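The complex appears here without one of its protein chains, the remainder shown in place.
Chain nomenclature is as follows: A and B, assigned in order of appearance, with residue numbering initiated at 1 for each chain independently.
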Amino acid sequence: MEREKRKDGICLRMENISKQFPKVLANENISIYLKRGEILALLGENGAGKSTLMNILYGLYRPTCGQIYINNHEATLLSPKDAISLGLGMVHQHFMLIENLTVTENIVLGMEPGSWGFIDFKKARKIVKELSEQYHLFVDPDAKIEGLSVGQQQRVEILKALYRKATILILDEPTAVLTPQEVDGLFVVMRSLQERKVSIIIITHKLEEVKAISGRVYILRRGKLAGERVTKDISKAELAHLMVGRDVVLTLNKENRITEKKPGFTLQNLFVKNDNGVTALNNLSLEVCPGEIVGIAGVAGNGQKELEEVLIGIRRIEKGNILLTGKNISRYGVKKRIQSGLSYVPSDRYRYGLFLSMKVSENILASSLDRKPYVNGINLRLRVINRRSEELVTMYGIKTPSVHEPVSNLSGGNQQKVILAREFSREPVVLVVSQPTRGLDVGAIEFIHSEILKMRDRDTAVLLISMELEEIFALSDRILVLYEGSIVKEFDPGKTSHKEVGYYMTGGGER
Amino acid sequence: MNDFFTLFNVELLHSTIRLSTPITLAAVGATICERAGIVNIAMEGLMLIGAFTAVFFAYITGNPWIGLLAAVIAGGIFSLLHAYATITLHLDHVVSGAVLNILALGLTNYLLILAFGHPGTSEPVPVSLAEYQFAVPFLSQIPVIGPVFFNQRPIVYMSFLLIIFFTLFLYRTKTGLHVRASGEHPLAMETIGVSVYRIRYLAVIISGLTSGLAGAFLSIENSNVFTSGMTGGRGFIALAANISGGWSAVGSFLASLFFGFAEAFQYKMQAARLLDLPSELFVMFPYIATVIAVAGLVRKSRPPKAVGLDFRIEKQAD
Partner (left out) sequence: MTAREILYKYRVIVFILLFLLAGSGIILYITSYFAGLLFILLAIIIYYGFHFLLKDKRIVLSEIKSIAKKMLIPLAGITIAVLIGAVVMIITGYNPLTAYGALFYGGFVKNWHVSLLNAAPLIFTGLSVAFAFKAGLFNIGAEGQYYIGAMAAAGLGIYFDWHPLVTIPVIFLAAGLLGSLYNFFPALLKVKTGAHEVITTMMFAHIARYFSSIFIRNFGGDPSTSSHPYVTDPVLPSNWLLRFKDMFPWANYRLHSGIIIAILTAFFVHYLLSYTRIGFEIRAVGSNPAAAKTQGISTGKTVFIALMVAGFLSAMAGVNQVLGLDHKLYGNLSTGYGWNGISVALLASNHPVGVIFTSILWGALDAGGQYMARTQEVHNSIVEIIKGTVLFLVVARYLYTYWGQKRKKKETCNE
């Protein structure tokens, strides 16, 4: 009864929300509301505070100040448990699924059917089956998560929320990991949920998606609310302006200046296994010439991780060769590859790129501290090291109090610049760059893109691996599509579209 | 040579089961603890606390059962320190465990002097649990298996029941599923409204309880006194048993049997005097067996993904 009365009413209000982290103010005095059955977009660049705001709504973080009202009642959200009981559901950007459990176990986790503390597995399976049929979200209830594709995993996440009877669904960057085709599928699901009176908040930094799916949009910039608009009344350019706070030049100065094809970096029939011993790279061959950027497009999990690891030399080659300017470096260790002129910007900068507890100077010269002029016998020449790192810090505009600061105290963008400074300043012949701008703000992205182009102009052969099609299209001279460990198609970025590349990324090109 | 083979008799198997009991108990606790994501190397100290408490209460009350109960409770309480340090204070698990081992050694030595007036060894308890050894009707009649498994002392039987209990717990109950999930992807648990902290506290306390019981076995069932540092590395062997057993209760039990056998065998060899070798060489045997087992089996199975890693809900934003 109560529900019927407020059918078109506001189901959620967040008022004057602030969130102070130890070092940053992530949200500052933000107020938003959500109407029943609408699709609301939350737009902002990386680090604008969208996810923090939604994590507060979901009870995962506590707000420093501010109130939340759900169905006009003040809600104290101490944990996601409270949020779930009030009808909230959230699909996180990084899926919250336990890989070695089954779909059923993941969906019912925390609210398992059964009595006396025991789980009724049969009943659970039945419930999941019925739920997936009801919402047309088909997944095998007995499959383990580790065997599912990213799109299927997302479906499991949505089912998880629906199983908990969510009436407000938060989707955090749901399209980041999907191909254009899968995105269309997701939008269909979202609209059908909307028809069932589920209210949806979608977090995104992509303007097209805001236009395509949402009815209303909030724009967040640096932790503050920059505006609220009805989607059909605002243009993309205006949205972009609100989001970044200035006009964005989306086109980079790039021209294909390659004249003659010289051998730069060649991979011949590469076979590589992943951690589970399954073939991850399957007869992969490609060539990158000096002065050329080759972009590897593909959905995550098609061998990108194994490719970057095998190139730098921390993963074993089963079969095949890697040639660097004609020289076979397949048998070389990491050190010898670096000395031969290979540089590497890893996709996971915390795992492979940085020594967080160590000084900027030690990070920025990490790969050079075994040779002159930085060492003398076994002694480190600290004065030379400090002078050179200060040079690099200025050259790459790294914001740090001194070169003695631990890298952990730097911001994400500056940390990535430390890696760039280290890898680019070695004057490499071949540069492998993977996901160079993940999680960075627009300013840092622009800087990194222009540095990569500078490297190309210095005749470096650049291999760019990225999940962001925009990035691939913006930088590459040639695009190669990686699907299930092989290159399935080559494109000229000027003569193709996101859709077409996306088609091949999902295996559409096979036969 | 004939003499050598006569060593392998029912009695050897019987003492294998008996001597593997403390390792089994601690190893099962370690399994639960590591499945929830916490490494507990403090079990050595927890066993020591349990062993002392058991003797102390059995001594003053004259009732070993009260000693047993007190040991279990003391293990649980002391393990709270490890839980608090690793879960709430985000301390490195191994460091916290090492510190607690040091603390437990100091504490038991201090209390030993306070309670019995002299260092090294306590007074013997009036009644030990060894006197409660009994044969299970019918089951003990089965050839070989009967006398080996079903003519034992109370804590040995308890360990059998606990293995069954914890296997069911891990794979059939809601809390068990939550334990397994917490060690794989703790944040996922938080997002569905299950407190990882609570689950992990529970798991650490469980390992404290079983370690306390293991300690009671050492002091008031397998002997009748407390000796300073009497655990002799069994907490670490239990850790090895859990790893070699592939993070499962049954696996831990089987691996513990191997270590129990190593110990039983070395006693036999010492007693039999078949070889004219220093007895210490035999005493070393279980430790060498542990190294071999850990080295040989460690890569055979996959550890819980988040084991040993610190977990915070509110990560520092970029």
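Criterion: a residue touches a chain if its C-beta (ideal position, glycine included) is under 8 Å from a C-beta of that chain, and two chains touch if they have at least 3 such contacts.
Bear in mind the structure is a predicted one, so any value in this text is a computation, not a measurement.
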Listed residues A:100, A:181, A:367 or A:425, member touching the removed chain: A:367
Just to verify: which one of A:73, A:316, A:351 or A:495 makes contact with the chain not shown? A:351
Thinking of the whole complex, not just what is shown, which of A:115, A:276 or A:379 touches the missing chain? A:379
Candidates A:188, A:334 or A:395 - the one touching the absent chain: A:334
Give me the subunit B residues in contact with the hidden chain, please. 41, 81, 85, 88-91, 94-96, 98-103, 105-107, 109-110, 113-114, 119, 229, 232-233, 236-237, 239-240, 243, 278, 280-281, 283-284, 287-288, 290-291, 294-296, 298-299
Tell me, which residues in subunit A touch the chain that this view leaves out? 20, 22, 64-65, 312, 314, 333-338, 344, 346, 351-358, 362, 366-367, 369-370, 375, 378-380, 382
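We adopt the following convention: only the chains that are shown with their structure count from here on.
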Centroid of subunit A to centroid of subunit B, CA atoms only: how many Å? 44
Interfacial residue positions of subunit A with respect to subunit B in the complex: 21-24, 26, 46-47, 49, 52, 58-61, 79-85, 90, 92, 96-101, 105, 109-112, 114, 117-119, 160, 164, 411-412, 439
Which of the residues in subunit B come into contact with subunit A in the complex? 172-175, 177-178, 180-181, 184-185, 187-195, 302, 305, 313-314, 316-318
